[in-house]
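All protein chains but one are shown in place.
The chains carry the letters A and B, assigned in the order they are written, with residues numbered from 1 in each.
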Amino acid sequence: MTVYNKRKHTLLAYMFFLPFGILLVVFKLIPFVNSVRMVFYKWDVLGTPQFIGLANFTRMFSDRVFLTSLWHTFYFVILTVPPILILSFLIAVLANSKIYGKGFVRSAFYLPYTLTISVVCLTWALLYNPYFGMISKVTKFFGLKTINWLVDPLWAMPAVSITTVWWTMGFSIVLYIAGLQQIPSSYYEAAELDGASSFKKMIFITIPLLKRVHILVIVTQIIASLQIFGQVYIMTAGGPAGKTRTVMQYIYEQGFRYFRMGYAQSMAFIMFLIMLVFAYLQLRLMISSSKEELI
Amino acid sequence: MRKALLVICIAALLSAIVSAKTTITVWTFFSGGEGFIVTDLIKKFNAENPDIEVVEQIVEWGELYNKLTTAVVAGDPPDVSVMHLAMIPDFASRGALTPIDAYASKDILSDYVPEIISKAHYNNKLYAIPIDTHPLVMYYNKKLLKKAGLVDQNGEALIPKTWDELIKYAKTAKEKLGLEVSITAENGPMVGERLFMAYYTQLGGEFYDAKTNSIKLDLEKAKKTYEFIKGLYDSGIIKSMDYNTAESLFQNDQSVFHLNGVWAMAVYPTLNLEFGVTSVPALEGSKPYTWADSHTWVLPKHPKDDPNKIKAAVKFIEWFARNAAEWAKAGHLPVLNSVLKSDAFLSLPMRKDYAQVANFVVPAPSMKGWVEIRQKMWEISQSVILGETSAEQAAKQLQQAIKDVLAD
Partner (left out) sequence: MSLKKYLLTILAIALSLIYLVPLIWMALASFQSQKDILAGKWMPSKWSTDNYRIILQRAKIGTWFVNSLISSSVATIGIVVICTLAAYTVSRMDFPGRRFLYILSLTGFMIPSQAIAIPLYLMVRRVGLVNNLLGIILPALPSSMAVFILSQFMKAIPADYEEAARLDGASELDIMFKIILPMSIPSIITVAVLHFTWIWNDFFWPLIVMTNEKMYTLPVGLVALAGSDVNIRYGPIMAANVMASLPVIVVYLFMQRYLTRGVVLSLR
């Protein structure tokens, strides 16, 4: 390339990048810088911001509600990530095995993921109702005790988690199916020649070869679960007695109900730090996945 | 050519008419029975006032105040919004409302029940036009009471006058009818805030202290109130549930008693339901004090005041207040003396059964920070009900919460 062409090429490259770059700076980077600044202020939106140093953070770590919300958020991660990992793997294996109606099975499990969050939560809230919900009909049929799902402090978070697993698992299933399709059938054929059972094939071939997908599903799901808001907001509003209040819910309450913008942003900043670790892992994982096959 | 001219003329004329109209946007959270009545009243106002067009926008009950604040901040609030009387200090103190002293007519102000209109002021400025008061009352299912044999010598359903009677009847009915629950009430605001304030006041406690404009909590009485609430749930006659479930069970003859605001009267008479309504039970030796709040109309603050719009908006809200007899069909009690005495109000069904409740209302505290304090009350009482917090701890937690919110 000539010098002129090279310069033109560079100019063109920057021009192509420009729209994305501007939007990124305006809607991500500038708000991020502002968000870091905000944590040092007390501000109720209508008045003038007041500089208070690190007071938001000292307050946060003596705020019992914040600390329990943080725990509830982790609890939700624990309740959702392992089930999604295991169930979506098993279902993907089943949907990818030699069966009739593969398309139907895949659609059935992915379908909930296409529904909007409100539809999912409003429907499940009614299903969970102990007096006229269908789940109590089923548990009664099997002679089990009726659970007051969304009002019982023990069951409220598991109930929200079950709904979330049902709703979002389809996405991980797609990832697993993608991974499964890349395992060369020669591996299985060789194992069959050695007389390996289906179980052994799964333990020694499928699971280890999908290591990268497992990690991808875990990390992506942890990030998604840490941000839980809508399900709790719609199904329990953080209740009973704050037992399902997660950090995002608390940020919403403090920021947009009581208008403590600085305090809410300080909590959001802590969430940012926690998620940064996982986001970094996710990125590393995805970049390295380009160098080798998914499996 | 002439045709074209004609069209232009008509178009110009039309646009002149259209632009002469002042459009007033109104935010409400009224729905169901209440919603229909508001919508009808607005239609009527629009028909009577061709120069003003009132447009209603419905906002979710739980979100109206958040949304209103963000809308004021964004400089894009509605011209008029509904607001609970207890919220006025919160909003007025932040400069989010337009004072309307200069626009309100004197005759309507002197017609108000004094306690109500005084709360519509903040720092001696008028910020709201109240339209009702809506206390917590008790509904009962006559059919179920009769079925359970809870009748007097005339065969009429027995109505509990005291809490002990209520508990006794509820237990009897639950056993005889094999019900899951015999009292239903929503477990957050209804029990934690409204029932709490009613019972606490019946114990002789004073919740809101007008002199210091804050809440002075009597720990002992708060503890007793929480013990009472816990006792209700422990006996199994009432269970923890959300608003929709509580209402559905009562409407479906699956619960004998139901604690709810008078607004349910907008719907119940239209259902195939044999019910009655009365004041909440009282403690032995006390009057049946009960919680109440009021709906008002306010004018959220715009970046620039438009006197024409304010005039039109005040015209609408005063008109609405004067037509409160119509609004009272939704179950609420009027707050204008002239309406309270009017035949239009007194001839509404069952009003004589609960109109007297107005004499025993404990208004929700009109003070800054109430939004947050009441949220704490809902949660503390939930955790008492669930057995996670003892009555004593709960009383202390509430005291601490009030202190924290007021200090912030």
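Going forward, a contact is a pair of C-beta atoms (placed from the backbone, for glycine too) under 8 Å apart; a residue touches a chain by one contact, two chains touch by 3 or more.
Keep in mind the model is a prediction, meaning the values are calculated, not measured.
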> Per the definition of touch given earlier, which of A:60, A:84, A:175 or A:241 contacts the omitted chain?
Replying inline: A:175
>> For a quick check of understanding: of A:65, A:78 or A:126, which residue touches the chain that isn't displayed?
In response: A:126
> Which one, A:53, A:82 or A:101, makes contact with the chain that was left out?
Replying inline: A:101
> Of the residues in chain B, which ones touch the absent chain?
Replying inline: 29, 31-33, 35, 57-63, 67-68, 70-71, 73-74, 76, 244, 247-248, 252, 254, 264, 267
> List the chain A residues touching the unshown chain?
Replying inline: 6, 9-10, 12-14, 16-17, 19-21, 23-24, 26-32, 34-35, 38, 91, 94-95, 97-101, 103-119, 121-124, 126-127, 131-134, 136-137, 166, 174-175, 177-178, 181-182, 216, 223, 227, 229-230, 233-234, 248, 251-252, 255-256, 261, 264-265, 268-269, 271-272, 275-276, 279-280, 282-283, 286, 289-290, 293-294
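The rule we apply is simple: only the chains that are shown with their structure count from here on.
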>> Per the contact definition, I'd like the list of chain B residues that touch chain A in the complex.
In response: 62, 65-66, 69-70, 72-73, 94-96, 180, 187-188, 239-242, 245, 248-249, 254, 371-372, 375, 378-380, 382-383, 385-386, 388-389, 408
> Which part of chain A faces chain B closely enough to touch in the complex?
Replying inline: 44-47, 129, 131-132, 148, 150-151, 153, 237, 239-242, 253, 256-260
